[in-house]
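Every protein chain except one is present and positioned as in the full complex.
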Amino acid sequence: MNTILEHLTGMNKLTDQIIAADFLVSAKTSIINYSAALTECASAEIKTVLRKQLAEAIDTHGQITDYMMQKGLYRPYFLDEQIRLDLANAQTALSLPS
Amino acid sequence: MNGDYLDPINAVNMPDMADSSLALEFLLTIKSGVRSCAYALAEAVTPEVRALIRNMLEEALALHEETAALMMNKGWLHPYELGEQYALDLKSAITTVQIAQMKLFPDHTSRLGLFATPDQ
Amino acid sequence: MNKTYGLHETCEVRELAVFKTVCMTKSKTMQALVSDPDLKHILHLDAELSNRQIQELSGLLTDAVR
Partner (left out) sequence: MSTPTLAPHESMELHELLNFKTVCLAKSKMMQGLVFDQELKALMQKDVEQTMQAIAALRQAYERVPFRGTEAEIQ
């Protein structure tokens, strides 16, 4: 993103975090979607592909959670801290000019 | 089907009908187990918990595969012939509604007082 | 539609393909926006993985409509 624009909108600190959070949400949804799809499948060929992609989705989810926990963007062990973090982010998002 | 649940005519094909609906119940339970595991796995962060739930998810998927294969073999599930599947769905729904309309139980089903209650 | 796969599974695979496409597009565009190299790397890996996964899903879908 354009640096001047980032500073102007206050997005510079937020972008990485928002993108990581978005990725985490997608990774969670991915696991749920693949599992649900697998229970509707009967053909062996489709099942093999989906089973493999589900395993990959689980690995990706592990990767992004580990990354976010390491960077302090995701604190699942400390719910109150996590909520405070989320509230602060929500405030920043609300204050963005639309 | 008539209203008399003791009439032996109603026992014709009964084992197969009972089995198919019990198998369907089993399959639906496994499906919902897979979904529960997936939701839990999405929230798992501790490595041991992740491994535990991942393992449970794999087991549930394997059991789902086996049950679906069994049901397809027995002709209780037709994922490739939707016409047959829909006809079967309707048939079992109608039969179940007929069973539900029968009077199967006495009016008063509280068996309290019939249990041995030692030390009282 | 031929009889290679059931209708239910074809629908599910299509749903997954749509979801994956959105995810991959996001991972690709977001790569340009992030500043942290580690996060950039994860996104890059995901874009490559999704690329392959979408090809696999497309393969299945092509069989389904053939």
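We call the chains A, B and C, going by the order they appear; numbering starts again at 1 in every chain.
Please note the rule applied: a residue touches a chain if its C-beta (ideal position, glycine included) is under 8 Å from a C-beta of that chain, and two chains touch if they have at least 3 such contacts.
Bear in mind the structure is a predicted one, so any value in this text is a computation, not a measurement.
K.L.:
Can you pull out the displayed chains that the omitted chain is in contact with?
P.N.:
For the complete complex, the undisplayed chain touches A, B.
K.L.:
Provide the residue numbers of chain A that touch the chain removed from this figure.
P.N.:
Spelled out for chain A, the touching residues are 76-77, 79.
K.L.:
By the contact definition given up top, give the residues of chain B that touch the hidden chain.
P.N.:
Contacting residues on chain B, toward the hidden partner: 15-16, 18-19, 22-23, 25-26, 29-30, 32-33, 36-37, 39-40, 43-46, 48-49, 52-53, 56, 59, 63, 66-67, 70, 74.
Methods note: only the chains that are shown with their structure count from here on.
K.L.:
Go through A-B and B-C and name the pair with more C-beta contacts between its chains.
P.N.:
Greater number of contacting C-beta pairs: A-B.
K.L.:
Express in whole angstrom the distance between the two chain centres, defined as the mean CA positions of chain B and chain C.
P.N.:
Between these chains, centre-to-centre, one finds 34 Å.
K.L.:
Give me the residue numbers in chain A that touch at least two other chains, ranges are fine.
P.N.:
29, 34, 36, 42, in rising order.
K.L.:
Would you please write down the residue numbers of chain B that are in contact with two or more other chains?
P.N.:
Only 79-80 qualify.
K.L.:
Quick check: in the complex, which residue numbers of chain C touch chain B?
P.N.:
Contact set of chain C toward chain B: 3, 6-9.
K.L.:
Can you name the residues of chain A that touch chain B in the complex?
P.N.:
Touching chain B: residues 27-29, 31-32, 34-36, 38-39, 42, 47, 51, 58, 61-62, 65, 69, 76-77 of chain A.
K.L.:
Under the touch definition given earlier, write down the residues of chain A that touch chain C in their complex.
P.N.:
Going through chain A, the ones touching chain C are 1, 15-16, 19-20, 22-23, 26, 29-30, 33-34, 36-37, 40-43, 45-46, 49-50, 53, 56, 60, 63-64, 67, 71.
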